[in-house]
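For this depiction, one protein chain was excluded, whereas all remaining protein chains were kept in their positions.
Entry: chain A
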Amino acid sequence: MIDLLTIFVLAVFVGFEVVSKVSTILHTPLMSGANAIHGVILVGAILITGSAESTLELVLGLLAVFLATVNVVGGFVVTDRMLEMFRK
């Protein structure tokens, strides 16, 4: 359990560090990109559905897989559309 806590604390610092300096121009794409990354809950949703035994678990899990997928693909695509416009 302490291992997981260590990982958590280190990740907090990395998270603070990577975005400490960012121009306002990129606030919206950065938020959108971070939004796509928390779609990683899809991994959890797949794992839970893949070992579901009861119908309730299966239904909850599949709903989570669907929603998380929307989060992931929508998030990355919309971020890319924004950033495409800065290409030059």
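Rule of thumb we're sticking to: contacts are C-beta pairs under 8 Å (C-beta built on N, C-alpha and C of every residue); 3 or more make two chains touch, one makes a residue touch a chain; residues count from 1.
Convention: contacts and distances are computed from a predicted model.
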item: Chain excluded from display, named as in UniProt, from "Cytochrome c oxidase subunit 1", "ABC transporter", "N-methylhydantoinase B" or "NAD(P) transhydrogenase subunit beta"; value: "NAD(P) transhydrogenase subunit beta"
item: Interface residues of chain A (partner: the chain not displayed); value: 1, 4, 7-8, 11-16, 18-54, 56-58, 60-88
